[in-house]
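Got a structure here, written out as structure tokens. Questions coming.
Left out: one protein chain. Kept in place: all the others.
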Amino acid sequence: MSQLLEAIDLVKRFPVRVKGRKKLLHAVDGLNFHIDAGETVGLVGESGCGKSTLVRLLTRTLDITDGHVRFRGQGIGLIAARAMADHPLRREIQMVFQDPTDSLNPRYTARQTIAEAVCLLTDTRGTAAIDSAVEEAAAHVGLPPELLDRYPHQLSGGQKARVGIARAIVVKPRLLVLDEPTAALDVSVQAVILQLLDRLKREMNMSFLFVSHDLNVVRLLCDRVMVMYLGQIVETGPAREVFARPLHPYTRALIASLPGGHGNDADLLVGGDPQSPIDPDAHRCRLFGRCPRGAERCETQFPPLREISRGRSAACHFVAPTEGDVYVDAALALHQIDVDPARRATVATEFERLASMATLVQAVPLPDDSLPAPQYRP
Amino acid sequence: MSKLPTSATAIAAAFARGEVSAREISAATLARIAERNPALNAYTEVTAARVLAEADVLDAARRRGEPSLPLAAVPYAVKNLFDIAGVTTLAGAKLLAGNPPANADAALVARMQSAGGLLTGALNMDALAYGFTTENTHYGATHNPHDPMRTAGGSSGGSGAAVAAGLVPIALGSDTNGSIRVPASLCGIFGLKPTYGRLPRTGSFPFVHSLDHLGPLAACVEDLALAYDVLQGPDVADPACAQRDIETTTEALQCGLEGLRVARLAGYFDDHAGPLARAASRHAAQALGSRGDIELPEVDAARAAAFVITAAEGGALHLAALRERPEDFEPLSRERLTAGALLPAAWVSRAQQLRAWFREQALIAFCDVDLLIAPATPVSATLLGQETMDINGRILPTRPSMGLLTQPISFIGLPVVVAPMWIDGSTLPIGVQLIAAPWREDICLRAAWALQMAGVTAR
Partner (left out) sequence: MTSVWQKRLQTLRYVVGENPLSLAAFLLFAAFVLLALVGPSIAPFDALASNVGAPLSPPSLAHWFGTDSLGRDILSRVIIATRLDLGIAVAAVGISCILGGLAGAFAGYFGGWTDRIVGRLSDTIMAFPLFVLAMGIVAALGNTVANIVIATAVINLPFYIRVARAESSVLRNAGFVEAARLAGNSEVRLLFHHIIPNILPPMTVQISLNMGWAILNAAGLSFIGLGVRPPAAEWGIMVAEGAQYIVSGEWWIALFPGAVLMLAVFCFNLLGDSLRDLVDPRRRT
């Protein structure tokens, strides 16, 4: 049972009133995914796609409407959000918040903030033991012990961010959710905090769910990435591969819009407003209307998330396993090389890269009788 | 303490004149290594006992009045893919760390020893020679002596750093797609990749049979030529060796540019070079009396073909280990090697055909010129861990792109000397490739000599 967290057909709908009529806002609409032990998974999407809602469903601070959430095999979806604080699993799933200033009680010193989690969620008792746990967490996040007795308004943005992280890791959770942990920080501080997270990822045996709108950051820190759009997951795969070879039109558009000349301008989303998440049409792709590839089928048939090749999934009618994917799968089997899905996806991407090089070579017209350079010399 | 000579030529001459003993040189060298290597991580093994033993043999021979050897008392080191008797050949890989030690020296190491060289040890490299930055996760990265935060280039990073830091005057390296020339460029020293098949590869760990070359690196042209002359000669044990007679070059250096027709490579070699690299190329062209720019056809395809052959042969070489011991590979190169091993034969064969064709095009160009100039690397040394770099507005991955300018030349086995340049206003060196027709290493060395005499390669 290496799956730490599993979400099955996860749904969250909010009742809303539109022009006096009662409707439902589909914030999270039938998600299926998992996070393995020790894995860092990135969750990417623009604001309004439902990532914050999803995160709160997973940390159980929000009640789910439908579907299942399993943590280490145990169903936790039905635990009421209000009851979660007292549940023994509370310490296993922790979160680092987007705005470090907002997430700290202004009347608590850093030490008190961190110690509270220790007191409430662990069996550690006694001032000395608690202080030692607090100081250990502070050392892990690079927070000098002198700053522990300061109030939030006496700390810089980066220091507050560190306190937030320390509080989350002090109880040694198995899953740490990070909700855009650097979005509210200065650019210079962002880099430092990201390095810290990278180090923590390697030092502590935790799974991370890293939520961000910044694909670049996710690519560097995460093993696997999930791309979310309007309440649904549209693509998953190893982070490097999704970045190098995006399959879903929305992912392609995200990459094309990154500064630095990645991707194709042809991949950018065409004009038009995103569809509304309120009472959406269940027979239509959510990206229809903005997708550069849109066709008739997209309007009449909803594309489910399906596996394209090992380790890569996409929710689009027009994404299919390439000949390269099929070839690589068969060739690996032939050579009896057994690789896990993430590695297989990387091999496939490298193969595509070599294939495009071979195409370049094929394109040079050579005289019919050209021979390869002699190698064997008797 | 009297100042000991530092260049190989000077050391050999001083030893011959009886001014200095091999013992003194070897002791001083070991002290220098002990002091400076920890910050560089250039060496993976220091063969102190062997150095001292070889020194004693030389001193004894001199006392007996035996004639002096060309590299007498010259300390050197070799990339750790060269066999050294009694040392396990690592080739920078965790994969090979458990192997038994080599029985005998590699052919080139034996020649260095016969010429009086003192072997100080084995140098760090990119794992299995697959890389251009010597950022080795198992044995540690090698640091650039000019800026410890930057790479020394690769895959012969240890060789580049050891010579650039003055630890030894001569080092041996290997070059498949640029692995001698890239470190020479980034560390600011001279490097020679001879014609494919010139120097025997007996007793060295291979990477790509079709493209592997071995060669020397040194801090000045006379040392480079001296080492090259010592290393030359046929060897029937290596089927890829051309078995040519020795064609010495040290005396030819004086000829300089006399009668040489020089041109600068443009097109691909400007498109994929940053502003510093292009400036170096133009400056060298001017100093060498270039007649103008020429372009070779289909260089992109040539580089692509080199990539395909590298991946295919490199992957095939390690196929068994990829299957059985994948965890012992560098994660970055492992999947690339696996993908290479799966390439269809038709693609690899076509790449070899392109190779023959591209060589023909280069030989046609050499009808009108004797020497071609191009930058060695697109940029000067990048930071350790740097993932991307900007070349003329394109964001490219650092590591594979460092060899963009070297790969098409080694692909067709032309001899190249890299000469370092310090462009005004730059704190880091960058090298230029001096390229000649097959078997004309003497022309490359003469041009390098001319640049050195003109002060172009000085800091």
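Chains here go by letter, A and B, matching the order in which they are written, and residues are numbered from 1 within each.
Here is the rule we use: a contact is a pair of C-beta atoms (placed from the backbone, for glycine too) under 8 Å apart; a residue touches a chain by one contact, two chains touch by 3 or more.
Given the structure is predicted, the values throughout are model-derived calculations rather than measurements.
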| item | value |
| --- | --- |
| Neighbouring displayed chains - absent chain, whole complex | A |
| Options A:61, A:124, A:257 or A:322, residue touching the unrepresented chain | A:61 |
| Which residue of A:28, A:44, A:57 or A:104 touches the chain not shown here | A:104 |
| Which residue of A:63, A:116 or A:223 touches the chain not shown here | A:116 |
| Positions on chain A contacted by the hidden chain, ascending | 59, 61, 82, 84-86, 90-91, 94-95, 97-99, 102-107, 116-117, 120-121, 151, 153, 164, 167-168 |
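To be clear about the criterion, only the chains that are shown with their structure count from here on.
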| item | value |
| --- | --- |
| Residues of chain B defined as touching chain A within the complex | 209-210, 239-240, 298, 300-301, 304-305, 307-308, 311, 319, 322-323, 326, 335-336, 338-343, 347, 349-357, 359, 387-388, 393-395 |
| Residue numbers on chain A that touch chain B, as the complex places them | 220, 260-262, 327-328, 331-332, 335-339, 343, 346-348, 350-351, 353-355, 357-358, 360-364, 366-367, 370-373, 375-377 |
